[in-house]
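Scroll down for the structure; my scribbles are underneath it.
Take a look at chain A:
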Amino acid sequence: MSNSETIVHDVIVVGAGLAGTWAALVCGRRGVKDVGVISKVHPLRSHSGAAQGGIAAALNNVRPVEGTGPRGPLEAVPPGSEPADSWESHMFDTIKGSDWLGDQDSIEIMVKDAIDIVYEYEHMGCVFSRLPDGRIAQRRFGGHSAPRANYAADWTGHVLLHTIHEQALRHGVKFYSEWYAKGLIVEDGICRGIVAMDILTGELHTLRAKAVLFGTGGYGRAYEITSNAHANTGDGVAIAYEAGVPLMDMEFVQFHPTGLYKHGILMSEACRGEGGYLLNSRGERFMRQYASDKMELGPRDLVSRSEQTEINQGRGIGPDGKGIHLDLRHLGRERILERLPQVRELSIDFVGVDPIDELVPIQPTAHYSMGGIPTDKDGQVIMNAAGAPLVGFFAAGECACVSVHGANRLGTNSLLEASVFGRRAGEAMARMVLEGARLEPVSGDPTESHRREIRDMLDRGGDESAETIAGELKATMTENCGIFRNAQGLKKALKDVRGLQVRFKDARVMDKSRRFNTDLLGALETKHLLTFSEVIIAGALARGECRGAHWRTDFPQRDDQNWLKHTMAEKRPDGEGPKLSYKSVFIDWQRYPPQERKY
Partner candidate 1 sequence: MYRSTGFVSFVLRRLTGIALVLYLIAHIWVIGSVNGGPELFNSRLAAVQTPIFKLAEVALLAAVVYHAFDGIRLLIVHYFDVTEYRKSLFYAAFVVSVILTIAGGLPILLFAFQG
Partner candidate 2 sequence: MASPVKSKSMATIRVQRFNPDSDAKPYMQEFQVPNLQGTTLLDALHRIKHEQDGSLTFRRSCRHAICGSCAMNVNGRNILVCKAPLQGQLDRKGAVTIKPLPYLPIIKDLVVDRSTFWNEYLRVKPWLVPPATSPEKEFRMSPQEVAALHNAETCIMCGACYSACQVVALNKEYIGPHALLKSFLRVLDPRDSIPGERLAEVGTDEGVFRCHTIFNCIDACPKNLNPTQAIETLRRLAQKRTAFEAARVERQRTIAGSLDAEVTPAAEGGVGDVP
């Protein structure tokens, strides 16, 4: 499209990963046919496809062989026998994994819906790995007390993404591929649409809808070593924040224990789920010191911290001592080829190591964003601790914060969250539209301010590139707002980010053309990185405790008395950093009162 237009749909979805596509699919099924999905990369390039290990659901297909302990072999559950797993167990594991910051009512919905949604994926055509009797195969995963990771070799996300996209196509969902959401249109407390750029032509368009959903994913690219794709720059989160939506729990950033050394590329947790070991420079399975019961199958935040501690104390591997060894040799050739083929290829292709007979160098990598746009259980975005909705605005998946993961997410729960809440948000939006929601008017030309901004970015002749600024941001975030944090480091990070925000105002964009300008795109993404990084640091600085993935060396305890609450960060109109407030956590004090978190 080369002239600015106003496009109207009943529902607009931003992001074509699992969450967004589910929402669009459900709308289509319920009879809301006029759905438009925009995605800044082609839908099949969405980062949901990079997920490897599995999607959690207590299907009860597999159980440990009796008497063989937590790392022993697994067997199929014979028909008619006692269930070995339950949604209650999944619920408790998730609550504990979240370090009691997860809202338990939302978690209950997620783990109950889990069973149904995995079967639905299977009916839609996902090719899962199978047991000999034809049932979906399950494996162990960190933080789960039963083997409930339903997997497709080690490319589960890929299979789910392709399947859901195909089903959306089948139902006639319209995809705007390579369109970039630039702004959220909110007037008088109602969301009316978005402003988006057609990357091909560079033209800005207004997209109006009765309901808008963001499924825009995470923000790992704020860090140097990350498993995230280049596209994961938290644009949705930043745009919502700019439009006045508060962000919740942003300080909780998960570092995955096994990213490929120096690259950060994800080596699935399934490596440990299948029995892999983590070794320090002395060849010791150091997890014995930190999680004597679960060892390598502790939750990710715990394992990453353990690795980082080993590294900080001089027992890391690699030329700079910042790595750890992952040992898969004892799994045997056959098992690796059958269950972890992609992981093996990545290791060979990127670090030249064959895990069948060598140790794989890995290190913690910024992986998942627990925080994001706060929503209720149906994906409706809320504006404050009381739950006041922003009518017409929904969010689901990694960019949302329901919160089901609280302070730390368990593996295989993210594919689950995106699917369950994408589906629920789709139902909610469909209901809203079918019950007669109005297409709210939009005043003036919403694209005008964005147009000006882009013109300014293209015209200014500064020396520094946006990429340099992004690089410095990543360095300070990694150094000062990473796995271990303290007040001094966080204050420095805040100062650095604010300095970078000022410098950004003069950052130049070299590519001046309108057509497919990825240089401009990169600069806009850098702006967004700077926006939400400040929110992460502010939340981390304020939170004086250790909980889940947020670890303050100057406040080394979890503090339920003062900090058993969600952080809400709102943009201040004067621009002086976010205004922080707090929201209570839903806790069933009878069933799941907070406990000490030991593994």
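The rule is short, and it goes like this: a contact is a pair of C-beta atoms (placed from the backbone, for glycine too) under 8 Å apart; a residue touches a chain by one contact, two chains touch by 3 or more; residues count from 1.
Selection rule, in plain terms: all candidates are chains of the complex that A comes from, given by their letters.
Because the structure is predicted, anything quoted here is derived from the model rather than measured.
Touch between chain A and the candidates 1 or 2 in this complex is found for 2 only.
For chain A in complex with candidate 2, the residues that touch the partner chain are 41-42, 44-47, 49-50, 59, 79-80, 119, 122-125, 127-136, 152, 155, 158-159, 162-163, 166-167, 169-170, 200, 229-231, 262-263, 265-266, 342, 345-346, 349-350, 465, 467-468, 509-519.
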